[in-house]
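Complex shown without one protein chain; remaining protein chains in place.
Think of it as A and B in the order they're written, each chain with its own count starting at 1.
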Amino acid sequence: MTAVLELDDVSRAFGTLRAVDGVTFAVAEGSRHALIGPNGAGKSTLFNVVGGALRPTSGRVLFAGRDVTALPEWRRARLGLSRTFQHSSVLLHCTAAENVLIGVQREAGLGGRLLPAPKRRRALLDRCAALLDTVGLDGRSGVPAGALSHGERRQLELAMALGTRPRLLLLDEPAAGMSPAETARLTTLLRELPAEVTVLLIEHDLDVVFGLADTVTVLHLGRHLATGTPERVRADPSVQSAYLGVAP
Amino acid sequence: MIGWFDAHAVSMVDGVAFGLLYFTLAVGLSLVFGMMDVLNLAHGTLYLAGAYVAYLLSDGGWTGLLIGLGAGIAVGLAGGALLAALTQPLAHRGHLDQALLTLGLSIIGAEIFLVSSGGETLATDPPAALRGSVQVAGHTYPSYRLVFIGIAGMLALAVYLAFERSALGALVRATVADRDMVRVLGVDTRRVLFGVFAAGSVLAVVGGVLGAPILGPSPGIDGHVLVLSLVVIVIGGLGSVRGALLGALLVGEVDTLGRAIAPSYAAFLLFGAMFVVLAVRPRGLVAV
Partner (left out) sequence: MRRLLAPAATAGLVAAPWLLDSYAISLASRILVLGLLAMSVNLLTGVTGLPTLGQAAYFGVGAYAAALVARAWTQIGVLHLAIAMVVAAAVAAVTGVVAVRARGVVFLMLTLAIGELTYSAALQWDTVTGGSDGRATPAVTPFWGLPAVTRDGHVYLWILAAFLALFAVVAAVVRSPFGLALKGVRDNEARLRADGYPVTRYLLVAYAVAGGLAGAAGALWVSLQRFVSPSDLGFQVSAMALIAVVLGGLGSMWGAVAGTALVVIARDYLGGKLTGELSGRGSLLLGLVFVAAVYLLPRGLAGLSRLSRRAPS
(Lines give C-alpha, C1' and ligand atoms only; values in the text may rest on other atoms or scores of the structure.)
Protein backbone atom coordinates (compact mmCIF):
# COMPACT_ATOMS: atom_id res chain seq x y z
CA MET A 1 0.00 0.00 0.00
CA THR A 2 1.29 3.45 -0.89
CA ALA A 3 0.11 6.46 1.02
CA VAL A 4 -1.17 9.38 -1.04
CA LEU A 5 -1.40 11.61 2.01
CA GLU A 6 0.72 11.47 5.15
CA LEU A 7 0.32 13.69 8.18
CA ASP A 8 3.37 13.78 10.39
CA ASP A 9 2.82 15.18 13.89
CA VAL A 10 0.64 18.03 12.56
CA SER A 11 -0.50 20.71 15.01
CA ARG A 12 -2.43 23.89 14.47
CA ALA A 13 -3.05 26.36 17.27
CA PHE A 14 -5.29 29.43 17.36
CA GLY A 15 -3.88 31.50 20.16
CA THR A 16 -3.84 29.12 23.11
CA LEU A 17 -6.39 26.75 21.61
CA ARG A 18 -4.75 23.70 20.04
CA ALA A 19 -7.38 22.85 17.44
CA VAL A 20 -5.23 20.10 15.97
CA ASP A 21 -2.70 18.56 18.29
CA GLY A 22 0.08 16.30 17.07
CA VAL A 23 -1.93 14.28 14.56
CA THR A 24 -0.21 11.52 12.60
CA PHE A 25 -1.90 9.19 10.14
CA ALA A 26 -1.78 8.22 6.47
CA VAL A 27 -4.38 7.87 3.74
CA ALA A 28 -3.77 4.94 1.39
CA GLU A 29 -3.99 5.35 -2.38
CA GLY A 30 -7.46 4.46 -3.64
CA SER A 31 -9.04 4.21 -0.23
CA ARG A 32 -12.34 5.68 0.95
CA HIS A 33 -11.14 7.18 4.18
CA ALA A 34 -13.51 8.85 6.66
CA LEU A 35 -12.54 11.38 9.29
CA ILE A 36 -14.98 11.42 12.19
CA GLY A 37 -15.15 12.86 15.66
CA PRO A 38 -17.47 14.84 17.92
CA ASN A 39 -17.92 18.58 17.38
CA GLY A 40 -14.76 20.49 18.09
CA ALA A 41 -12.57 17.52 17.26
CA GLY A 42 -10.57 19.62 14.78
CA LYS A 43 -11.75 17.92 11.60
CA SER A 44 -12.35 21.05 9.55
CA THR A 45 -9.16 22.66 10.79
CA LEU A 46 -7.26 19.55 9.74
CA PHE A 47 -8.90 19.73 6.31
CA ASN A 48 -7.79 23.32 5.94
CA VAL A 49 -4.27 22.35 6.88
CA VAL A 50 -4.27 19.52 4.33
CA GLY A 51 -5.82 21.72 1.63
CA GLY A 52 -3.43 24.55 2.32
CA ALA A 53 -5.87 27.25 3.44
CA LEU A 54 -4.14 27.10 6.84
CA ARG A 55 -0.48 26.51 7.61
CA PRO A 56 0.22 24.04 10.42
CA THR A 57 1.88 25.49 13.51
CA SER A 58 4.18 22.49 13.44
CA GLY A 59 4.48 19.15 11.68
CA ARG A 60 4.58 18.11 8.03
CA VAL A 61 2.03 17.33 5.33
CA LEU A 62 3.16 14.95 2.59
CA PHE A 63 1.18 14.56 -0.60
CA ALA A 64 2.18 11.69 -2.92
CA GLY A 65 5.46 11.49 -1.05
CA ARG A 66 6.25 15.16 -1.50
CA ASP A 67 6.47 17.63 1.37
CA VAL A 68 3.77 20.22 0.61
CA THR A 69 3.71 21.89 4.02
CA ALA A 70 4.95 25.20 2.65
CA LEU A 71 3.00 25.16 -0.62
CA PRO A 72 0.09 27.56 -1.06
CA GLU A 73 -3.38 26.19 -1.62
CA TRP A 74 -3.46 26.70 -5.39
CA ARG A 75 -0.17 24.82 -5.86
CA ARG A 76 -1.51 21.84 -3.93
CA ALA A 77 -4.63 21.92 -6.06
CA ARG A 78 -2.44 21.69 -9.15
CA LEU A 79 -0.72 18.64 -7.72
CA GLY A 80 -4.08 16.88 -7.64
CA LEU A 81 -5.64 17.81 -4.34
CA SER A 82 -9.24 18.88 -4.65
CA ARG A 83 -11.81 19.77 -2.02
CA THR A 84 -15.33 20.77 -1.22
CA PHE A 85 -16.31 23.06 1.61
CA GLN A 86 -18.52 22.51 4.63
CA HIS A 87 -20.92 25.21 3.51
CA SER A 88 -21.57 24.74 -0.14
CA SER A 89 -19.28 26.96 -2.05
CA VAL A 90 -20.35 27.56 -5.62
CA LEU A 91 -20.27 30.56 -7.94
CA LEU A 92 -23.80 31.84 -7.51
CA HIS A 93 -23.89 34.13 -10.56
CA CYS A 94 -22.39 31.59 -12.96
CA THR A 95 -24.28 28.72 -14.59
CA ALA A 96 -23.80 25.17 -13.38
CA ALA A 97 -21.72 24.39 -16.46
CA GLU A 98 -19.50 27.44 -15.90
CA ASN A 99 -19.00 26.40 -12.29
CA VAL A 100 -17.61 23.08 -13.43
CA LEU A 101 -15.71 24.70 -16.29
CA ILE A 102 -13.66 26.76 -13.81
CA GLY A 103 -11.83 23.67 -12.57
CA VAL A 104 -11.93 21.83 -15.89
CA GLN A 105 -10.30 24.66 -17.85
CA ARG A 106 -7.62 25.06 -15.21
CA GLU A 107 -6.86 21.35 -15.33
CA ALA A 108 -6.61 21.61 -19.14
CA GLY A 109 -4.03 24.37 -18.72
CA LEU A 110 -6.28 27.09 -20.14
CA GLY A 111 -7.11 29.01 -16.98
CA GLY A 112 -4.91 32.01 -17.68
CA ARG A 113 -5.78 32.34 -21.36
CA LEU A 114 -6.84 35.91 -22.15
CA LEU A 115 -8.60 35.20 -25.44
CA PRO A 116 -11.46 32.79 -26.08
CA ALA A 117 -10.69 29.34 -27.44
CA PRO A 118 -14.10 28.34 -28.79
CA LYS A 119 -13.13 24.85 -30.03
CA ARG A 120 -11.38 23.80 -26.88
CA ARG A 121 -14.13 25.40 -24.82
CA ARG A 122 -16.71 23.26 -26.57
CA ALA A 123 -14.69 20.14 -25.84
CA LEU A 124 -14.31 21.16 -22.21
CA LEU A 125 -18.00 21.95 -21.94
CA ASP A 126 -18.73 18.40 -23.13
CA ARG A 127 -16.66 17.18 -20.23
CA CYS A 128 -18.56 19.49 -17.90
CA ALA A 129 -21.86 18.08 -19.15
CA ALA A 130 -20.59 14.56 -18.52
CA LEU A 131 -19.54 15.50 -15.00
CA LEU A 132 -22.91 17.11 -14.29
CA ASP A 133 -24.47 13.88 -15.57
CA THR A 134 -22.33 11.84 -13.19
CA VAL A 135 -23.46 13.75 -10.13
CA GLY A 136 -27.11 13.73 -11.21
CA LEU A 137 -27.46 17.26 -12.52
CA ASP A 138 -28.16 16.36 -16.14
CA GLY A 139 -30.23 19.02 -17.84
CA ARG A 140 -29.31 21.68 -15.28
CA SER A 141 -26.15 22.94 -16.97
CA GLY A 142 -27.59 26.31 -18.04
CA VAL A 143 -29.13 27.14 -14.67
CA PRO A 144 -27.35 29.75 -12.53
CA ALA A 145 -25.94 28.07 -9.43
CA GLY A 146 -27.85 30.59 -7.32
CA ALA A 147 -31.11 29.06 -8.58
CA LEU A 148 -30.18 25.49 -7.60
CA SER A 149 -31.54 23.84 -4.48
CA HIS A 150 -29.26 23.20 -1.53
CA GLY A 151 -28.85 19.51 -2.36
CA GLU A 152 -28.16 20.32 -5.99
CA ARG A 153 -25.46 22.78 -5.00
CA ARG A 154 -23.72 20.03 -3.04
CA GLN A 155 -23.89 17.80 -6.10
CA LEU A 156 -22.55 20.64 -8.23
CA GLU A 157 -19.67 21.14 -5.88
CA LEU A 158 -18.75 17.51 -6.22
CA ALA A 159 -18.74 17.87 -10.01
CA MET A 160 -16.52 20.94 -9.67
CA ALA A 161 -14.05 19.06 -7.50
CA LEU A 162 -13.99 16.07 -9.85
CA GLY A 163 -13.42 18.40 -12.79
CA THR A 164 -9.84 19.00 -11.75
CA ARG A 165 -9.08 15.22 -12.05
CA PRO A 166 -7.95 14.96 -8.44
CA ARG A 167 -5.76 12.24 -7.00
CA LEU A 168 -7.14 13.05 -3.58
CA LEU A 169 -10.63 14.35 -3.02
CA LEU A 170 -11.33 16.08 0.31
CA LEU A 171 -15.05 16.22 1.03
CA ASP A 172 -16.26 18.25 4.01
CA GLU A 173 -19.65 16.84 5.03
CA PRO A 174 -20.83 16.11 1.49
CA ALA A 175 -24.17 14.69 2.65
CA ALA A 176 -25.09 17.58 4.94
CA GLY A 177 -28.55 18.86 4.06
CA MET A 178 -29.21 16.14 1.51
CA SER A 179 -32.41 14.12 1.36
CA PRO A 180 -32.11 10.37 2.06
CA ALA A 181 -32.45 9.65 -1.67
CA GLU A 182 -29.72 12.14 -2.52
CA THR A 183 -27.51 10.72 0.21
CA ALA A 184 -27.91 7.17 -1.12
CA ARG A 185 -27.04 8.40 -4.59
CA LEU A 186 -23.96 10.19 -3.27
CA THR A 187 -22.77 7.09 -1.46
CA THR A 188 -23.07 5.02 -4.62
CA LEU A 189 -21.33 7.68 -6.64
CA LEU A 190 -18.39 7.90 -4.27
CA ARG A 191 -18.09 4.14 -4.08
CA GLU A 192 -18.00 3.91 -7.87
CA LEU A 193 -15.35 6.57 -8.39
CA PRO A 194 -12.30 5.14 -10.19
CA ALA A 195 -9.71 3.60 -7.89
CA GLU A 196 -7.06 6.19 -8.75
CA VAL A 197 -9.19 8.80 -6.95
CA THR A 198 -8.63 8.62 -3.22
CA VAL A 199 -11.39 10.07 -1.04
CA LEU A 200 -10.95 11.56 2.41
CA LEU A 201 -14.22 12.74 3.85
CA ILE A 202 -15.58 14.33 6.99
CA GLU A 203 -19.10 13.12 7.65
CA HIS A 204 -21.54 13.24 10.51
CA ASP A 205 -23.95 10.77 8.97
CA LEU A 206 -22.42 7.58 10.33
CA ASP A 207 -24.55 5.46 7.99
CA VAL A 208 -22.68 7.06 5.13
CA VAL A 209 -19.37 6.58 6.90
CA PHE A 210 -19.84 2.91 7.68
CA GLY A 211 -21.52 2.22 4.35
CA LEU A 212 -18.70 3.70 2.36
CA ALA A 213 -15.41 3.94 4.20
CA ASP A 214 -12.79 1.22 4.19
CA THR A 215 -10.75 3.13 6.74
CA VAL A 216 -11.88 5.42 9.55
CA THR A 217 -9.86 7.92 11.56
CA VAL A 218 -11.29 9.32 14.79
CA LEU A 219 -10.24 12.70 16.13
CA HIS A 220 -11.15 13.92 19.58
CA LEU A 221 -10.36 17.39 20.96
CA GLY A 222 -7.70 17.88 18.33
CA ARG A 223 -5.97 14.58 18.99
CA HIS A 224 -5.74 11.44 16.93
CA LEU A 225 -7.65 8.68 18.68
CA ALA A 226 -7.70 5.75 16.30
CA THR A 227 -7.31 4.74 12.67
CA GLY A 228 -8.44 1.40 11.26
CA THR A 229 -11.18 -0.54 9.56
CA PRO A 230 -14.71 0.50 10.53
CA GLU A 231 -15.14 -2.66 12.61
CA ARG A 232 -11.95 -2.15 14.58
CA VAL A 233 -12.67 1.53 15.17
CA ARG A 234 -16.19 0.75 16.32
CA ALA A 235 -14.85 -1.71 18.83
CA ASP A 236 -12.10 0.58 20.09
CA PRO A 237 -12.78 1.42 23.75
CA SER A 238 -11.19 4.89 23.54
CA VAL A 239 -13.51 5.76 20.66
CA GLN A 240 -16.49 4.57 22.63
CA SER A 241 -15.54 6.65 25.61
CA ALA A 242 -14.96 9.71 23.41
CA TYR A 243 -18.40 9.48 21.90
CA LEU A 244 -20.33 8.22 24.90
CA GLY A 245 -18.44 10.02 27.64
CA VAL A 246 -17.75 6.83 29.60
CA ALA A 247 -16.66 3.36 28.63
CA PRO A 248 -19.74 1.16 28.22
CA MET B 1 22.21 65.75 10.67
CA ILE B 2 21.42 68.35 13.29
CA GLY B 3 21.91 70.96 10.61
CA TRP B 4 19.32 69.19 8.47
CA PHE B 5 16.80 69.17 11.27
CA ASP B 6 17.52 72.79 11.96
CA ALA B 7 17.05 73.75 8.34
CA HIS B 8 13.68 72.01 8.16
CA ALA B 9 12.43 72.80 11.65
CA VAL B 10 9.66 75.03 10.36
CA SER B 11 8.48 72.40 7.91
CA MET B 12 8.52 69.74 10.60
CA VAL B 13 6.40 71.85 12.93
CA ASP B 14 4.07 72.45 10.01
CA GLY B 15 4.00 68.71 9.49
CA VAL B 16 2.74 68.22 13.03
CA ALA B 17 0.04 70.84 12.46
CA PHE B 18 -1.14 69.18 9.25
CA GLY B 19 -0.85 65.76 10.83
CA LEU B 20 -3.18 66.76 13.67
CA LEU B 21 -5.52 68.35 11.15
CA TYR B 22 -5.71 65.07 9.22
CA PHE B 23 -6.23 63.22 12.48
CA THR B 24 -9.42 65.13 13.25
CA LEU B 25 -10.80 63.80 9.96
CA ALA B 26 -9.22 60.39 9.88
CA VAL B 27 -10.39 59.29 13.31
CA GLY B 28 -14.06 59.74 12.47
CA LEU B 29 -13.67 58.16 9.05
CA SER B 30 -11.83 55.23 10.53
CA LEU B 31 -14.26 54.53 13.36
CA VAL B 32 -17.33 54.91 11.17
CA PHE B 33 -15.78 52.45 8.79
CA GLY B 34 -14.65 50.11 11.53
CA MET B 35 -18.08 50.08 13.17
CA MET B 36 -20.49 49.97 10.28
CA ASP B 37 -18.38 49.37 7.21
CA VAL B 38 -19.50 52.68 5.80
CA LEU B 39 -16.88 54.44 3.75
CA ASN B 40 -18.07 58.01 4.08
CA LEU B 41 -16.74 59.73 0.97
CA ALA B 42 -18.51 62.92 2.04
CA HIS B 43 -16.20 63.24 5.04
CA GLY B 44 -14.06 65.84 3.28
CA THR B 45 -17.22 67.83 2.63
CA LEU B 46 -17.69 68.12 6.39
CA TYR B 47 -14.25 69.70 6.64
CA LEU B 48 -15.10 72.05 3.81
CA ALA B 49 -18.34 72.99 5.58
CA GLY B 50 -16.43 73.74 8.78
CA ALA B 51 -13.84 75.83 6.98
CA TYR B 52 -16.58 77.73 5.15
CA VAL B 53 -18.41 78.38 8.42
CA ALA B 54 -15.17 79.75 9.88
CA TYR B 55 -14.73 81.97 6.83
CA LEU B 56 -18.26 83.34 7.10
CA LEU B 57 -18.10 84.00 10.83
CA SER B 58 -14.52 85.11 11.29
CA ASP B 59 -14.41 88.73 12.38
CA GLY B 60 -10.83 89.07 13.46
CA GLY B 61 -11.70 88.54 17.11
CA TRP B 62 -12.24 85.72 19.55
CA THR B 63 -16.02 85.98 19.38
CA GLY B 64 -16.03 85.04 15.72
CA LEU B 65 -13.93 81.96 16.40
CA LEU B 66 -16.12 80.91 19.33
CA ILE B 67 -19.35 81.41 17.39
CA GLY B 68 -17.70 79.55 14.53
CA LEU B 69 -16.90 76.62 16.82
CA GLY B 70 -20.46 76.57 18.16
CA ALA B 71 -21.89 76.68 14.67
CA GLY B 72 -19.40 74.02 13.59
CA ILE B 73 -20.54 71.65 16.30
CA ALA B 74 -24.16 72.19 15.27
CA VAL B 75 -23.33 71.61 11.60
CA GLY B 76 -21.36 68.50 12.51
CA LEU B 77 -24.20 67.03 14.56
CA ALA B 78 -26.72 67.73 11.84
CA GLY B 79 -24.44 66.44 9.09
CA GLY B 80 -23.54 63.30 11.00
CA ALA B 81 -27.16 62.51 11.81
CA LEU B 82 -28.16 63.10 8.20
CA LEU B 83 -25.39 60.89 6.83
CA ALA B 84 -26.12 58.13 9.32
CA ALA B 85 -29.83 58.29 8.53
CA LEU B 86 -29.18 58.18 4.78
CA THR B 87 -26.65 55.33 4.83
CA GLN B 88 -28.36 53.09 7.41
CA PRO B 89 -31.14 51.88 5.08
CA LEU B 90 -28.49 50.84 2.57
CA ALA B 91 -26.59 48.72 5.07
CA HIS B 92 -27.97 45.43 3.76
CA ARG B 93 -27.24 46.36 0.15
CA GLY B 94 -23.47 46.21 0.30
CA HIS B 95 -20.72 48.76 0.57
CA LEU B 96 -20.69 50.01 -2.96
CA ASP B 97 -24.07 51.71 -2.66
CA GLN B 98 -23.11 53.53 0.50
CA ALA B 99 -19.89 54.71 -1.10
CA LEU B 100 -21.78 55.89 -4.18
CA LEU B 101 -24.35 57.74 -2.11
CA THR B 102 -21.77 59.62 -0.06
CA LEU B 103 -19.81 60.25 -3.24
CA GLY B 104 -22.90 61.85 -4.78
CA LEU B 105 -23.45 63.95 -1.66
CA SER B 106 -19.83 65.11 -1.74
CA ILE B 107 -20.17 66.15 -5.39
CA ILE B 108 -23.34 68.07 -4.58
CA GLY B 109 -21.62 69.71 -1.60
CA ALA B 110 -18.63 70.71 -3.69
CA GLU B 111 -20.89 72.23 -6.36
CA ILE B 112 -22.90 74.18 -3.80
CA PHE B 113 -19.64 75.53 -2.41
CA LEU B 114 -18.47 76.49 -5.90
CA VAL B 115 -21.69 78.36 -6.54
CA SER B 116 -21.52 80.25 -3.25
CA SER B 117 -17.78 80.97 -3.31
CA GLY B 118 -17.46 81.74 -7.00
CA GLY B 119 -14.69 79.16 -7.29
CA GLU B 120 -12.21 81.22 -5.30
CA THR B 121 -9.96 80.23 -2.45
CA LEU B 122 -11.44 82.06 0.51
CA ALA B 123 -8.61 83.30 2.69
CA THR B 124 -9.69 82.98 6.31
CA ASP B 125 -7.91 84.96 8.98
CA PRO B 126 -7.33 83.75 12.49
CA PRO B 127 -8.21 86.09 15.38
CA ALA B 128 -6.08 89.24 15.22
CA ALA B 129 -4.21 88.35 18.39
CA LEU B 130 -2.78 85.22 16.70
CA ARG B 131 -1.88 86.69 13.34
CA GLY B 132 1.76 87.41 14.02
CA SER B 133 4.64 85.05 14.43
CA VAL B 134 6.93 84.09 17.27
CA GLN B 135 10.61 83.28 17.50
CA VAL B 136 11.51 79.89 18.94
CA ALA B 137 15.13 78.70 18.96
CA GLY B 138 16.06 80.99 16.12
CA HIS B 139 13.10 80.08 13.89
CA THR B 140 10.05 82.09 13.04
CA TYR B 141 6.72 80.30 13.43
CA PRO B 142 3.26 81.63 12.67
CA SER B 143 1.57 81.98 16.06
CA TYR B 144 -1.70 80.46 14.92
CA ARG B 145 -0.04 77.22 13.85
CA LEU B 146 1.49 76.75 17.28
CA VAL B 147 -1.83 77.47 18.96
CA PHE B 148 -3.52 75.11 16.51
CA ILE B 149 -1.04 72.37 17.40
CA GLY B 150 -1.81 72.95 21.07
CA ILE B 151 -5.59 72.81 20.65
CA ALA B 152 -5.64 69.98 18.11
CA GLY B 153 -3.14 68.05 20.23
CA MET B 154 -5.44 68.33 23.24
CA LEU B 155 -8.38 67.33 21.07
CA ALA B 156 -6.47 64.27 19.88
CA LEU B 157 -5.54 63.38 23.45
CA ALA B 158 -9.16 63.76 24.55
CA VAL B 159 -10.37 61.51 21.73
CA TYR B 160 -7.68 58.98 22.53
CA LEU B 161 -8.54 58.89 26.23
CA ALA B 162 -12.27 58.76 25.57
CA PHE B 163 -11.77 55.87 23.19
CA GLU B 164 -9.16 53.85 25.06
CA ARG B 165 -10.06 54.56 28.69
CA SER B 166 -13.74 55.40 29.12
CA ALA B 167 -16.63 52.98 29.43
CA LEU B 168 -18.20 54.51 26.35
CA GLY B 169 -14.95 54.01 24.46
CA ALA B 170 -14.90 50.38 25.52
CA LEU B 171 -18.38 49.99 24.08
CA VAL B 172 -17.28 51.56 20.82
CA ARG B 173 -14.22 49.32 20.64
CA ALA B 174 -16.33 46.27 21.33
CA THR B 175 -18.74 47.29 18.58
CA VAL B 176 -15.87 47.66 16.13
CA ALA B 177 -14.60 44.22 17.06
CA ASP B 178 -17.90 42.33 17.04
CA ARG B 179 -21.08 44.26 16.38
CA ASP B 180 -23.40 41.26 16.61
CA MET B 181 -22.04 40.13 19.96
CA VAL B 182 -22.56 43.59 21.42
CA ARG B 183 -26.12 43.57 20.12
CA VAL B 184 -26.75 40.20 21.68
CA LEU B 185 -25.60 41.64 25.00
CA GLY B 186 -28.58 43.98 24.85
CA VAL B 187 -26.91 47.17 23.69
CA ASP B 188 -28.71 49.23 21.09
CA THR B 189 -25.84 49.28 18.60
CA ARG B 190 -27.73 51.67 16.35
CA ARG B 191 -27.41 54.37 19.00
CA VAL B 192 -23.69 53.68 19.33
CA LEU B 193 -23.34 53.88 15.56
CA PHE B 194 -25.27 57.14 15.35
CA GLY B 195 -23.24 58.53 18.22
CA VAL B 196 -19.93 57.69 16.59
CA PHE B 197 -21.10 59.00 13.23
CA ALA B 198 -22.16 62.26 14.88
CA ALA B 199 -18.98 62.56 16.96
CA GLY B 200 -16.78 61.82 13.94
CA SER B 201 -18.66 64.42 11.90
CA VAL B 202 -18.36 67.03 14.66
CA LEU B 203 -14.62 66.41 14.80
CA ALA B 204 -14.29 66.84 11.04
CA VAL B 205 -16.29 70.06 11.02
CA VAL B 206 -14.44 71.44 14.04
CA GLY B 207 -11.22 70.49 12.28
CA GLY B 208 -12.44 72.61 9.41
CA VAL B 209 -13.30 75.58 11.65
CA LEU B 210 -9.91 75.49 13.35
CA GLY B 211 -8.01 74.53 10.22
CA ALA B 212 -9.47 77.21 7.95
CA PRO B 213 -6.61 79.68 8.52
CA ILE B 214 -4.13 76.90 7.64
CA LEU B 215 -5.95 75.02 4.90
CA GLY B 216 -8.74 77.34 3.90
CA PRO B 217 -11.98 76.69 2.04
CA SER B 218 -11.21 76.32 -1.65
CA PRO B 219 -12.48 74.18 -4.53
CA GLY B 220 -11.08 70.67 -4.29
CA ILE B 221 -9.98 70.95 -0.66
CA ASP B 222 -12.67 68.46 0.35
CA GLY B 223 -11.24 65.79 -1.92
CA HIS B 224 -7.70 66.65 -0.84
CA VAL B 225 -8.33 66.21 2.89
CA LEU B 226 -10.49 63.14 2.26
CA VAL B 227 -7.74 61.37 0.38
CA LEU B 228 -5.04 62.30 2.86
CA SER B 229 -7.28 60.97 5.66
CA LEU B 230 -7.76 57.77 3.68
CA VAL B 231 -4.01 57.42 3.32
CA VAL B 232 -3.76 58.06 7.06
CA ILE B 233 -6.13 55.24 8.00
CA VAL B 234 -4.70 52.86 5.43
CA ILE B 235 -1.24 53.47 6.90
CA GLY B 236 -2.43 53.59 10.50
CA GLY B 237 -4.79 50.62 10.42
CA LEU B 238 -8.58 50.65 10.15
CA GLY B 239 -10.69 51.18 13.24
CA SER B 240 -7.84 52.21 15.54
CA VAL B 241 -7.51 55.63 17.17
CA ARG B 242 -3.83 55.11 17.96
CA GLY B 243 -3.22 54.03 14.37
CA ALA B 244 -5.00 57.11 13.05
CA LEU B 245 -2.83 59.36 15.21
CA LEU B 246 0.42 57.64 14.18
CA GLY B 247 -0.60 57.59 10.54
CA ALA B 248 -1.70 61.22 10.60
CA LEU B 249 1.59 62.45 12.03
CA LEU B 250 3.52 60.33 9.51
CA VAL B 251 1.45 61.58 6.57
CA GLY B 252 1.67 65.18 7.82
CA GLU B 253 5.45 65.00 8.02
CA VAL B 254 6.02 63.16 4.74
CA ASP B 255 3.71 65.50 2.85
CA THR B 256 5.00 68.75 4.35
CA LEU B 257 8.68 67.85 4.28
CA GLY B 258 8.23 66.43 0.80
CA ARG B 259 6.75 69.68 -0.46
CA ALA B 260 9.58 71.61 1.15
CA ILE B 261 12.45 69.45 -0.03
CA ALA B 262 11.30 68.02 -3.36
CA PRO B 263 8.18 69.90 -4.44
CA SER B 264 7.91 68.03 -7.74
CA TYR B 265 7.93 64.62 -6.10
CA ALA B 266 5.92 65.12 -2.88
CA ALA B 267 3.05 62.95 -4.17
CA PHE B 268 5.49 60.16 -5.04
CA LEU B 269 6.94 60.33 -1.54
CA LEU B 270 3.51 59.97 0.02
CA PHE B 271 2.72 57.11 -2.29
CA GLY B 272 6.07 55.54 -1.45
CA ALA B 273 5.34 55.80 2.28
CA MET B 274 2.01 54.06 1.81
CA PHE B 275 3.62 51.41 -0.37
CA VAL B 276 6.36 50.66 2.15
CA VAL B 277 4.05 50.53 5.18
CA LEU B 278 1.60 48.22 3.40
CA ALA B 279 4.39 46.01 2.10
CA VAL B 280 5.75 45.53 5.63
CA ARG B 281 2.43 45.62 7.51
CA PRO B 282 -0.46 44.87 5.15
CA ARG B 283 -3.08 45.83 7.76
CA GLY B 284 -1.47 49.12 8.76
CA LEU B 285 0.79 50.18 11.61
CA VAL B 286 -1.77 49.35 14.31
CA ALA B 287 -3.83 46.38 13.18
CA VAL B 288 -7.11 45.88 15.02
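As a working rule, a contact is a pair of C-beta atoms (placed from the backbone, for glycine too) under 8 Å apart; a residue touches a chain by one contact, two chains touch by 3 or more.
Just so we're clear, the structure is a prediction, and the values are computed from it rather than from any experiment.
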| item | value |
| --- | --- |
| Contact with the hidden chain (one of A:28, A:64 or A:102) | A:102 |
| Given B:7, B:74, B:96 or B:158, the one touching the chain that is not displayed | B:96 |
| Chain not shown, touching residues in chain B | 33, 37, 39, 41, 90, 93-97, 99-101, 103-108, 110-112, 114-115, 220, 223-224, 227, 230-231, 233-234, 238, 263-268, 270-271, 274-275, 278-279, 282 |
| For chain A, the residues touching the chain missing from this view | 51, 53, 72-75, 77-78, 82-83, 85, 89-94, 98, 101-103, 105-107, 110-117, 121, 144, 146-147, 160, 164 |
